[in-house]
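Heads up, one of the protein chains got dropped from this complex, but the rest are sitting where they should.
By letter and in written order, the chains are A and B; residue numbering begins at 1 in each of them.
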Amino acid sequence: MFWNWRTWLFGWLSRILTGAASWVLVGRLLGDTARLNYLLLGNAAVAGVGTFAVAASAWERWDGTYALLVVAPGSMAPAMMGRMAVWILHWIGSSFATFVFLWLAFSWQPPMMGLLVAIPGVTLLALSTYALSLFLGACIGRVPALRNILINLLTSAILVLCGVSVPVSFWPRWVQVIAAVLPTTHALAAIRAGFAGQPSWEVARDMGLEALVGFGWLTLAALTIDRMAEAGRADGSIHFS
Amino acid sequence: MIAVEAIGLGRVYDAKRGPPVRALAGLSIRIEQGEVHGLLGPNGAGKTTLIKILSTLLLPTEGSANVLGRDVTRELRAVRSSIGIVLGGDRGLHSQLSARETLHYWAALYNVAARETTSRVESLLQRVGLLERAEARVETYSRGMKQRLHLARGLIANAPVLFLDEPTIGMDPLAALDFRRLIAELRNEGRTILLTTHDMAEAEAVCDRVSLIDHGRLIAVETPGTLARLLTQHERVDFVASEAVAARVGAQPGVSKLTKLGTTGSYRVEISDHAALSAVLAHIVGEGVTSVRTSAPSLEEVYIHLIGDRGLRV
Partner (left out) sequence: MMVRLQSFVFQLWVIAQMQLRLSRRNVEDLLPVIVMPLLTFGSVAIFIDAKRVDLVGHALTASTLLTVGQMGFFVGSDLVSLERRDQLLELMVATPTAYGVVLAARISVITALGLLGIVEGWLIVRFAFGVPVPLPHMPELLATLLATVAAASGMATLFSALFGLARTSRTFQHAINGPFYLLGGVLVPVAYLPTWAQHLSPFTFFYWSAGLLRDCFHPEAIHSLGGRLAIIVALGVSFGGSGVLVVNRMLHRLRRDGALGLS
């Protein structure tokens, strides 16, 4: 499954933009411009979440290539990571398209500094969610039927907990701890800091934290992909087709 | 009485790129009630297209067809009420249902009366040998078991006409043998069966008549035995001997042709004069040959002779 320009524009993007419009309406319902801007920025930034990568190992199994990757010399991780990496461009593009849509359709006036921060912020956010998704996808590789549920649960968790719709501080302390290790939280904080004109070091700190979170999940993903292959050899869950 | 009839049936598919594809070209066929009729032909010959038209799943672009006197393009409900379809392969079943649940569902779709459903389902499960695994989900079944469930599903409506599209594909030899026994039983019940297959042995074993199709056209319609005689009217004797012995046998009166079979010292002579058969056989035995038998051309030989040996080409 891959997009052509028609399906990307009229299928995927229109869905993203409908979501953005719904947050505009919520902002109007609440009658609070600051909250409206908060919602718009958060949802535009996460239009690029890369949770789709959970499906990586499922796709390999369905294509019948998983077994071939297992028996090939070397680690499976580069192949599975590489297969999904091309989607990162799509996720980043979705986010930027949402920013443009909000600017054009709703006369949203973001500050230039904010947009400059948004570029690396969204990229980092897409990469780190991609990393976590790869890890989770490797974990449920033997039960491909769970992939869509996991994708949706992860997306919901990010939308709810990571400061997209409400500040992370809204949640109880234990939820905040979880949010701190989820991708998106720190990148979004950096983007919000940039938009609010906060000092550069704050922006850099949050970007750094996001990079750390993403690197951590990527490392776990790389280790898990091969571990699951070994487990598959032990329990006979690797099939030819 | 005619159970299935096609008159000048044609089907052309429009291709997105390139010229249209003609899957059937002016095909006319008649199948008697109670007949088991085989459709043989290479991949892409038009066998499945014919089955689809007869089972109302595809509209022809030319000609007409009817099942038990009902037009397959206009009297859909009547035709569908009188046919059962059996497909080959892994698909066509809800994998998360059990065999019993599957048959109950299809019984409802075929308007089997509520009070008859349970007994019919149990009887079919028994007949196809799935009673013991009737509660297990289809996704746990082997290919052969799925095929048997396909057959049971095709029989659920007690339809007088059955279309079987490569029903033994993927079956092991024992299961395929069992299947042929089942076909014979169905024929004895008076059902009309149209069967597509690549298995020549199966077609020879179960079919009353066989139609050879290629490139959408009917090439021949005969009994398997008659088809064999199309290839040669002569008696054939196969034996194993040295080259010198074979040459002497080949020189005997009444022998019209000597052919070497493979590289294992096997030979075949064709005898044009039936009266000479005994003498030729006596000569072969007199030469000390112990491996000898008479044979008629197999359906496979007829198929290859008429369709042509195209190897892996389409």
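Following the convention adopted for this analysis, a residue touches a chain if its C-beta (ideal position, glycine included) is under 8 Å from a C-beta of that chain, and two chains touch if they have at least 3 such contacts.
Just so we're clear, the structure is a prediction, and the values are computed from it rather than from any experiment.
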Legend entry - Per the touch definition above, residue among A:Thr33, A:Asn148 or A:Thr219 touching the missing chain: A:Asn148
Legend entry - Candidate in contact with the missing chain, chosen from A:Thr33, A:Ser156 or A:Thr219: A:Ser156
Inset, instruction - From the listed residues B:Gly92, B:Gly225 or B:Pro253, report the one that touches the chain absent from this view. - result: B:Gly92
Legend entry - Options B:Ala108, B:Leu261 or B:Ala282, residue touching the unrepresented chain: B:Ala108
Inset, instruction - Against the chain that's been left off, what residues of subunit B make contact? List them. - result: 11, 13-14, 49, 52, 55-59, 77, 80-81, 83, 85, 87, 89, 91-94, 96-97, 101, 104-111, 113-114, 137, 153
Inset, instruction - Kindly note down the residues of subunit A that lie in touch with the hidden chain. - result: 3, 6-8, 10-12, 14-15, 18-19, 21-22, 25-26, 28-30, 32, 35, 39, 145-146, 148-149, 152-153, 156, 159-160, 164-167, 170-171
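We take it that only the chains that are shown with their structure count from here on.
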Inset, instruction - For subunit A and subunit B, let me know how many angstrom lie between their CA-based centres, rounded off. - result: 55
